[in-house]
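Mind looking over this structure? Questions follow.
Removed: one protein chain of the complex. Kept in place: all other protein chains.
For reference, chains read A, B, C, D, E, F and G in written order, and residue numbers begin at 1 within each chain.
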Amino acid sequence: MVNGKKLEVTDGATITALLEELNINPLRVAVQLNLEIIKRERYDKTTLRAGDKLEIITFMAGGSE
Amino acid sequence: MVNGKKLEVTDGATITALLEELNINPLRVAVQLNLEIIKRERYDKTTLRAGDKLEIITFMAGGSE
Amino acid sequence: MVNGKKLEVTDGATITALLEELNINPLRVAVQLNLEIIKRERYDKTTLRAGDKLEIITFMAGGSE
Amino acid sequence: MVNGKKLEVTDGATITALLEELNINPLRVAVQLNLEIIKRERYDKTTLRAGDKLEIITFMAGGSE
Amino acid sequence: MEKSDTLKFAGREFRSRLIVGTGKYPDHRSMQRAHEASGAEIVTVAVRRVNLDRTQESLLDYIDAKKYTLLPNTAGCYTAEEAIKTAILAREVGLSDMVKLKVINDQRTLFPDNEELLKATKVLVKEGFVVLPYTNDDPVMAKKLEDAGAAAVMPLGAPIGSGLGIRNPYNIKIILEAARVPVIVDAGVGTASDATIAMELGCDGVLMNTGIACAKDPVAMAEAMRHAVIAGRLAYLAGRIPKKLYATASSPLEGMVEL
Amino acid sequence: MEKSDTLKFAGREFRSRLIVGTGKYPDHRSMQRAHEASGAEIVTVAVRRVNLDRTQESLLDYIDAKKYTLLPNTAGCYTAEEAIKTAILAREVGLSDMVKLKVINDQRTLFPDNEELLKATKVLVKEGFVVLPYTNDDPVMAKKLEDAGAAAVMPLGAPIGSGLGIRNPYNIKIILEAARVPVIVDAGVGTASDATIAMELGCDGVLMNTGIACAKDPVAMAEAMRHAVIAGRLAYLAGRIPKKLYATASSPLEGMVEL
Amino acid sequence: MEKSDTLKFAGREFRSRLIVGTGKYPDHRSMQRAHEASGAEIVTVAVRRVNLDRTQESLLDYIDAKKYTLLPNTAGCYTAEEAIKTAILAREVGLSDMVKLKVINDQRTLFPDNEELLKATKVLVKEGFVVLPYTNDDPVMAKKLEDAGAAAVMPLGAPIGSGLGIRNPYNIKIILEAARVPVIVDAGVGTASDATIAMELGCDGVLMNTGIACAKDPVAMAEAMRHAVIAGRLAYLAGRIPKKLYATASSPLEGMVEL
Partner (left out) sequence: MEKSDTLKFAGREFRSRLIVGTGKYPDHRSMQRAHEASGAEIVTVAVRRVNLDRTQESLLDYIDAKKYTLLPNTAGCYTAEEAIKTAILAREVGLSDMVKLKVINDQRTLFPDNEELLKATKVLVKEGFVVLPYTNDDPVMAKKLEDAGAAAVMPLGAPIGSGLGIRNPYNIKIILEAARVPVIVDAGVGTASDATIAMELGCDGVLMNTGIACAKDPVAMAEAMRHAVIAGRLAYLAGRIPKKLYATASSPLEGMVEL
């Protein structure tokens, strides 16, 4: 599960790999794995398993009046 | 012509007669004959001719804000 | 001490007695003895000792805008 | 009389002369002699006599809010 | 409020400071009940041709001449001449020598034409009328109308029927400072507080029609206006507290209970 | 106004929608006459130590307990704890189980401390009090107080004693949209029109003290306020006309005299 | 703002929509710097007798005739005749054929005398002047002045020197609806937002003096006014959002993080 969507992720793939695959600039996001924040330096040490819940957060338009 | 409307008036009829016929209370109106005001006391002395322009004025709702 | 003022009170006098002496209508006040509220029915059972801190409260003008 | 003040003016002096004497720039004023406006080109043709009432007008600060 | 606090002009005296109209009501009956509820003693009426087909019943059947003073108005007039002639006809009806003088310039906004108004005022005052001119809130014109002999001046609070209330209380204040005749706000009142504010400014009265006649419940609004005018007048006489950014409590802090 | 239009909360019912205070009057006698003139049925009082040197006569000699409902307030309290204790003492006096709950945060402006206020409200509601909390005009806090069991919410119109009226009618409107208990404007009313405006917004009542007590003529101002509250309530019920930049005349143009 | 957005009247064109005065400044030097900071291109001046004792230096030494268009005014005139004569004298000086026409009626409030103003306007237009009349905010008079040939109409926002801003935006709006010549608010501006509001209403320009000259720091206020007029004009052209009691968030709620 990535951002609430089911996503095919090769078992054991790292967050770095996933971001690359999704072509997401790691310098513009924060990542939360199973409700725990993953520091950027640990992206390529952290591997994903089936059932993991991943949140990839960034800045978007909105929220100010 | 009474109040801008053509009206059958017996030639020589007085204003008093006309008001009666129109069942208008003379105490609640002002009368202008050919642009000249007719005092109430002269209503039964004043007779109407063909082509006369008569205005019968009273108070109606309106005009204030 | 009554309402923060030193007051000569005969040792063992009841609240009822005190109120009478001060000519205060018991039906218009609340009484707090050493920070504890005394119900009206206990006024004549409650006796005062030296060093007691008594508060006699009522309604006065003020407090609303 | 110049601008309401008595002023010594040599009889027969021209407006041009007077302005010079008062060291007033003729290009910045309008002149009214005995309530009649004098065009600039007539300044040196117009001579002053005793009893003349002269007004020398210019722009000054003020008047707008 | 002492009995003596009445609206006075041209030798007349009225206990109520509210003047009401007759236009725009659902029907004559509701108008009659609204007049009742308003407590008004002066009612303005338009001057029009008698309706020859007598289907319509007469307005005057619904205004008790013993209870109400009739104030004919010159609504619909666009020149001094029209207004003068209308006023003279109105007086001929024999029920009133007062006139609410109205000379409209702009059909869209119903703003008055002060030039024509002043002309008509001068003529009608000479003719012996009690002239109550409807004008805008120009303090200079108010003074000129007073000097021309107007029995009172009636500046608008806002455009006729707008319901915007007193748009420019500053001008009304300035008019009041200089006026030696009653100042009656005419037009603009949309709800009760508008009338109260007019009276709190020190006005001598308020004239309104649309605000009452076109309310969902004209009779209830008429009663509201009666209270509103009294409230504003009393508050003016009572002398309000000054405004401050903030103040201090009304409860003396000495005597606080030790808890 | 139909007899049925009353102010109701906590099973009580009052014909008058005006609540008055007891502070700052020149003397007890003028206060008594002002209460009379105001038509109020609820009077708020402070909770204080009895004055031992009986020079002062008792406030209660000037408030007929048969005519007026006493509403003790917790003025002078700066914490929930102080306010709770004061309320309990007030109830012990045995004349009322209602409390105007006031927890001040800022001595300068007398603004309420909503955090403490909410705490105290929860406790006192559990204790069986009829709690009327004095709060600011924050719609969120109003809702929380209602959810905590307040019998009514009393937002300020403006700072206590400021006489600035309803500074933010928009917030009051938003509070009214969501409220299921009466909304009573407390504080800020300086003159009659302020009270009228509060009622026209749809408020259920108005509480005031300084505006009356410190007016040049408190009795006349009290009467003004009585009319002002009625006027505003009636206008609210009557349904005012819409506001427009300008409108059209009330006099039908057909029937104009040919001059 | 496109270059094309300029103030145009009588064949002239100005990039700045701010017109400034020359009165009440601490000294000529600060006036000069304030004019600079204001970005104004038109400066009004009074018409007066030359000061014979040449102690005073000339105002004109401090207004660069190449940079500024001079707008003589008829301040101090109380009749059409005085104003006409003053305007003619002003033109004789040979620096401008424009006139800010001012006929005061009331020395206390400096309100204009519209009757006399209209008379003088008609005469001076025939005489070939570019007439800019200072009037009150009466839409009827504004129209009459336009019809008399005024190059622009200059209604007051509030009394001269009052600093009260636009007291009655409704009248200004109504004037703007009907005007076919520029509408320039003259008098009343006390601070920057007053000028911004005037421009947001759709006015073509703002004329002010006291608000700048009597500010604690006239040069800073002049710069403020320059920005204020541009801000108001741009906002008017940009088309503001509608007002609502409340609205909804700007952040799309889909995409909320699951926390």
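Quick note on the criterion: a contact is a pair of C-beta atoms (placed from the backbone, for glycine too) under 8 Å apart; a residue touches a chain by one contact, two chains touch by 3 or more.
Owing to the predicted nature of the structure, the values given are computational and were not obtained by experimental measurement.
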Per the touch definition above, residue among F:132, F:174 or F:237 touching the missing chain
F:174
Out of G:15, G:29, G:108 or G:126, which residue would touch the omitted chain in the full complex?
G:108
Among the options G:66, G:180 or G:244, the absent chain makes contact with G:244
In the full complex, which bits of subunit G touch the chain not displayed? Write them out.
1, 21, 23-24, 46-49, 51, 73, 75-76, 81-82, 85-86, 89, 104, 108-110, 159-164, 190-193, 195-197, 200, 209-211, 213-218, 220-221, 223-228, 230-235, 237-253, 255-257, 259
Considering the entire assembly, which residues of subunit F contact the chain that has been omitted?
105-106, 109, 111-115, 118, 136, 138-141, 143-144, 158-159, 162, 164, 167-168, 170-171, 174, 178
Where the missing chain touches subunit A, by residue
2-5, 7, 22-25, 27-32, 37, 39-40, 55-65
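In this section, only the chains that are shown with their structure count from here on.
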Looking at B-E and E-F, which one has the bigger number of contacting C-beta pairs?
E-F
Between subunit F and subunit G, what distance separates the C-alpha centroids? Give it in angstrom.
46
Could you pull out the residues of subunit G that touch at least 2 other chains?
170, 174
Would you give the residues of subunit D that are in contact with at least 2 other chains, written as numbers and ranges?
none
